[in-house]
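What follows is a structure written as structure tokens; I'll ask about it next.
Yeah, one chain of the complex is gone here, protein chain that is, but the others are all in their spots.
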Amino acid sequence: MSNNNDQWLKELDEQAKAKQEQFLNGIASKLKRSRVTEKPQRPFRGAPDFWGQFQLNVDEKLDMFKRNFEAAGGYVLRAATLQEASSIIVEKANELQAKYILRQDVAELERLGLEQALSSISVRSWNDDEQEDWKARAAEADIGVVLADYAVAYTGSLTLLSSKSKGRSVSLLPTLLVAIIPKSSVVTKLGEVLSTFDEMGRENLPAGIHFVSGPSRSADIENDLTIGVHGPGIVYAVIVDDIES
Amino acid sequence: MVWRMKVSLFITCLNDVVYPKVGETMMRLLAKYGIVLEFPNVQTCCGQPAYNSGYWQEAKAAAKTIITAFADSDFVVTPSGSCAHMVHNYVDLFKDEPEWQEKAKQLQGKIFEFTQFLVNVLGVTDLGARFPHKVTYHPSCHGTRLLGVKNEPMELLRNVRDLEFVPLPFAEDCCGFGGTFAVKMSDISGAMVTEKVDHVIETEAEVLVGLDMGCMMNIAGHLRYRDKPVRVMHLIELLYEGVTASNEHATNGA
Partner (left out) sequence: MSTQPTALKGSVKERAQLALNNDFLRKAVRFTTERLRSGKLKAAEEHGNWDEWRERGRQIRLHTIAHLDYYLGEFANNARENGVHVHFADTAQDAINIAIKIAAAKNAKSAVKSKSMVTEEIHLNHELQAIDCEAIETDLGEYIIQLANETPSHIIIPAIHKNRFQIAELLSKDAGEELPPETSVLAGYVRKKLREKFLQADIGVTGCNFAIAETGSMVLFENEGNARMVSTVPKTQITFMGMERIIPSWTDLEVMATLLPRSATGQKLTVYMSGITGPKRTTDGDGPEEMHIIILDNGRSLQLGDPEFQELLNCIRCGACLNACPVYRHIGGHAYGGTYSGPIGAVLTPALKKNVAEWDDIANASSLCGACYEACPVKIPLHDMLVSLRRRKVEAGRDDPMERMGMKGFGGVMGNAKVYHNALKLGKIGQKVLVRDGGIRAKIGPLKGWNAYRVAPSISKKLFRERYNSLKTELGGTTKLDPAIAARLEQWRSKQDGGASH
């Protein structure tokens, strides 16, 4: 069955490649020149030059992140250690009367010890069992717990990179999202994170890179703001001073 | 000292035909600084009505009278930001006629909307005017957005004594004139001028002042239609009245 699919896709791809040449030649001829095949020179890249001077120290970054994230309806809490962070999650879980928590399958989140702390609640780890339908599991979860790869102060955003152990669904499908952010991962500007993707190169990029800047929202009905439309309606950003503890 | 400069007036067809007082007032005002404007009378119209409607051949016919009229002027002053900006379009308009395009480039470098001329070229911001009335200001779109005239009128108004300035809500919104737009899309234009006049009335100003008689004619027309007694003036008229009244005030007081 999949052979047929592969075969058909291969044919489609061959057709597309031929079409591509035609398409691009068409562009060149409309621009009244021959095809450009070498990377074009340009005198600049990215933000205006003065933007490079905009840098904040750690406290300023944390302060700005908090202001922006909260202005968008998110919550920002500080924790000195993972243990403190764990207590925060336990508290929220009880408040929400959560039945089921799903976390990313990473070491730092394992060290939260949620499984032990919340014995009456189901705590599962993303993709630790290949037979499971994880998207469905994520949809059932009350709380999703993720480890942020970065946080951006200027835009009030978390950055989440997907992988085997870091499913995109964990930050998307549950009702409430908790993001653990190592203090050292907080940067000032969006461009600081974006340029790392250029540096990483195509082959090293994950399938999903997600910037999350608060709870899901919409103003489509009479421009009246409503929170929690498709993504999580409640988002906690927990900044941990020392993630190694 | 021999006066070698030729400072000319580009009156614009609207002011020539409907609001000649604006031209007259400008002449009297600048005469106070020793400038008697020349008026090369081969000028007709900047061509904007035809240009904006896509009739560029006809626009060129009008534009050529303007280019010809001011070929030997050192400075050209006009009481309309819209018409001044139209002249800037001549370089593009004549791209297929290099001789005329060259002349257009020359003209572009020496044409000024009135407040630009007064404030930036002559360096005059305070005429000693006195105008004890409640005034609001409509910043015409072409002059403000396309020609960049933003600070000059405000500087002039700021220095008028006893003038109570009240900002116009949503001032930068178009009044709905747009030249032929007001005729072709009359209902949309009507809706826009209605909104503009609602805002003018909101300010409770006695006087509405502006830099472009096209807009003023449009707004005044609707004010009159609704029997609202707001006085509509070009800034030049306000300043002249303010200067004349100030003189009288001074002589009376003395």
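The letters A and B name the chains in turn, as written, and every chain counts its residues from 1.
Definition applied: contacts are C-beta pairs under 8 Å (C-beta built on N, C-alpha and C of every residue); 3 or more make two chains touch, one makes a residue touch a chain.
Just so it is clear, the structure is predicted and the values come from calculations on it, not from any experiment.
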Thinking of the complex as a whole, which visible chains are touched by the chain that is not shown? A, B
Among B:Val76, B:Leu127, B:Leu156 or B:Cys174, contact with the omitted chain is made only by B:Cys174
Those residues of chain A which, in the complete complex, touch the missing chain: 5, 8-9, 12-13, 16, 19-20, 22-28, 30-32, 35-40, 42, 44-48, 50, 68, 72, 126-127, 134-136, 138-139, 154-157, 162-164, 167-169, 172, 189-191, 194-195, 197-198, 201-203, 205-226, 228-232
Footprint of the hidden chain on chain B, which residues? 1, 3, 5, 7, 11, 13, 15-20, 23-24, 27-28, 31-36, 39, 41-45, 47, 49-59, 61-62, 64-65, 74-75, 109-110, 121-123, 141-142, 145-146, 172-174, 176-179, 181-195, 217-218, 220-222, 224-225
